[in-house]
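Structure incoming, see below.
Heads up, one of the protein chains got dropped from this complex, but the rest are sitting where they should.
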Amino acid sequence: MRLEMGHIYIKDIQFAAESKIEDGILYVSEEAVKAVALEDEKIKSVSFDIAKPGESVRITPVKDVIEPRVKVEGRGGIFPGVIAKVDTVGEGKTYALKGMAVVTAGKIVGFQEGIIDMTGPGADYTPFSKTLNLVMVCEPVDGIKQHDYEKAVRFAGFRVAVYLGELARNLTPDETKVYETCTIKEGMEKYPNLPRVAYVQMLQSQGLLHDTYVYGVDAKKIVPTILSPTEVMDGAIVSGNCVSACDKNPTYVHLNNPVVHDMFEQHGKTINFVCQIITNENVYLADKQRSSDWTAKLCKMLDLDGVIVSQEGFGNPDTDLIMNCKKIEAEGVKTVIITDEYAGRDGKSQSLADSDPAADAVVTGGNANQVVILPKLDKVIGTLDYVTKIAGASEETLREDGSLEVELQVLTGATNETGFNKLSAR
Amino acid sequence: MIKYYMIITNNPLVPKKLDDSRIVIYRDISYEDVLKEVRDRIHEGHRLLSHPLSGSVKPNETPYKSVMISTGKGEIDEESLAIIENAIQACRKFAFKSDMYKPSVYEDFQLIDWTLLESGIASADAW
Amino acid sequence: MVKEVERAGIPVVHVCTVTPISMTVGANRIVPAIAIPHPLGNPALDKDEEKALRRKIVEKALSALETEVEGQTIFD
Partner (left out) sequence: MAKLKVVHYINQFFAQIGGEEKADYPAELRVGEVVGPGMALTQQFGEDAEIVATIICGDSYFNENLDKAKADILAMVKEQAPDVFVAGPAFNAGRYGVACGTIAAAVQEELGIPAVTGMYVENPGADMFKTKVYIVSTKNSAAGMRDAVKKLAPLAVKVGRGEVIGASSEEGYIPNGVRVNFFEKERGSVRAVKMLIKKLNDKPFETEFPMPDFDRVDPNPAVKDLAHAKVALVTSGGIVPKGNPDHIESSSASHYGEYDIAGVMDLTEETYETAHGGYDPVYANEDSDRVLPVDVLRDLEKEGRIGELHHLFYTTTGNGTAVASSKAFAEEFSKKLKNDGVDAVILTST
């Protein structure tokens, strides 16, 4: 499959009477985006705000982060099975608004987490301090169930992102990148001497606020399957989760999956990037066994030489990660796994809830228990009400001078397990 | 009556959500004690069916935990044992703050624990 | 624990019910035991039989100590 990605660099976001993109400036009609968000009757009200890198702004509690995109050529549309109708995506031409994101915020449950600081020490850890953020805070209608509220906010974010992406449909991209994978046979012929490599992505799939969707299908209910790595660039995978903010993949990370991109960098040079394999992280142990058996089986059937396995979340997925690694290695396929650590505040505890000698090549996104002091910032988008109650926060969270003492856990994307960041640990 | 699994839980929502067709053992104990009760039963030969660290809400943050184990007993299941021991150890890495929330937050914790369990039940009932 | 004893320079045999755990904790000489609540016994047997069973395991443990091993070895 061949996908041409057109990048349109956004240098600034401003509210204006009419939505448009001109000279790299995204003008947003507040009225128009509100109308898009409020299409769902479960959302009572929505407010929009802009947060820019370096500003003294804290966004919390963050639910999802989304990069606006538009499909300009080829089958399907962005977020197939969710916003666009079901159709296989990943070929043709897609434009993305780079340097910006739509951030959804809103309290779905009382202990919700997710902080994005646009300045200060927190900004060093969350990757979304570097994007221009259009933040939408959604309030639900009264008496709504958490399930419905979660879904409403999830969809509202996608609708707004798609609306903004559409503004770029007729623009000329600032930069174009081409991503192309071969069929199995083509790849064997074209790169007979390169190792055959795939990316095994584990998707969070445990329940409310712990779910991921593939073409609209709840990932709990999939068996492992293969994708062309270009499919995720059109929104084939979206996030429905926000607990454990530091190591959950927001939709932005799925769209810009760093393993996919960095494997493409080497594709045809040092490796033959064959495909992406997706699998899940269910609660039920027999599901884990089945899924890891299948990933190993797929690796074998595809005659792979090596894979990178990425994780999502804490605890339960450690077991999936080790099962996948062990079984894939047992098929003679070499693995590198990406994880993060919960080594305690002092760094002395056992980092993972499972381990195996087969996992001899590990990349880590750092210790999520590390304490960081976040100074008081001038403006809060969303609400601080819950910050004192979020994961990683302790009773001294809100200190006298208004600063927060928290663990990295609460910062959106801080210890991402797809290798999105530079943070690591030894 | 679905007899081949039972649920050990300290989440009061679970017995309310499930009727007599499921075996629910409700105990008013801590998160860690739920894991220990599960461990003791694994020692007796029950098998672990759902992951004890289900969910990303950390131990000591949420007070609630529901775990599925087999009703039947057999030889001690080594995999179950390894998982539960690791889970109990993992509890101690997190600062205790399950007693610091407003009442409404506990309901949310109960709900999330229930949805995690529910996904396990859905898988189990598919057999 | 077993590793620390070995590290101190004393040959050690681990009599353990769950041998994979024994492997994980790094024991080199491993003798499987009966069951978790009674690793070296079986209450279903009468006293003499039970002691004979226990003696068999202990003897196996002793011969494990007398055997040179390269790496982790389970003496079944």
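When the chains are written out, they are named A, B and C in that same order, and each has its own residue count from 1.
Following the convention adopted for this analysis, a residue touches a chain if its C-beta (ideal position, glycine included) is under 8 Å from a C-beta of that chain, and two chains touch if they have at least 3 such contacts.
Since the model is a prediction, treat every value here as computed from it, not as a measurement.
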item: Touch with the omitted chain, as defined above, among A:30, A:148, A:305 or A:405; value: A:305
item: Sites on chain A contacted by the missing partner chain, in the whole complex; value: 124, 195, 197, 258-259, 261-263, 265-266, 270-271, 305-308, 334-336, 338-339, 341, 343, 346-348, 350-352, 355-357, 359-367, 370, 408, 416, 418-426
item: Touching residues on chain C - with respect to the absent chain; value: 1-18, 21-22, 24-29, 33, 36-41, 43, 50-51, 54-55, 57-59, 61-62, 65-72
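We take it that only the chains that are shown with their structure count from here on.
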item: CA centroid of chain A to CA centroid of chain B, Å; value: 28
item: Chain B residues counted as touching two or more neighbouring chains; value: 82
item: Residue list for chain A, restricted to those that touch at least two other chains; value: none
item: Interfacial residue positions of chain B with respect to chain C in the complex; value: 43, 76, 78, 81-82
item: In the complex with chain B, residue positions of chain C that touch it; value: 17-18, 20-21, 24, 35-37
item: In the complex with chain A, residue positions of chain B that touch it; value: 48-51, 53-58, 61-62, 68, 79, 82-83, 86-87, 89-90, 92-95, 97, 100-102, 104-105, 107-109, 111-112, 115-120, 122-124, 127
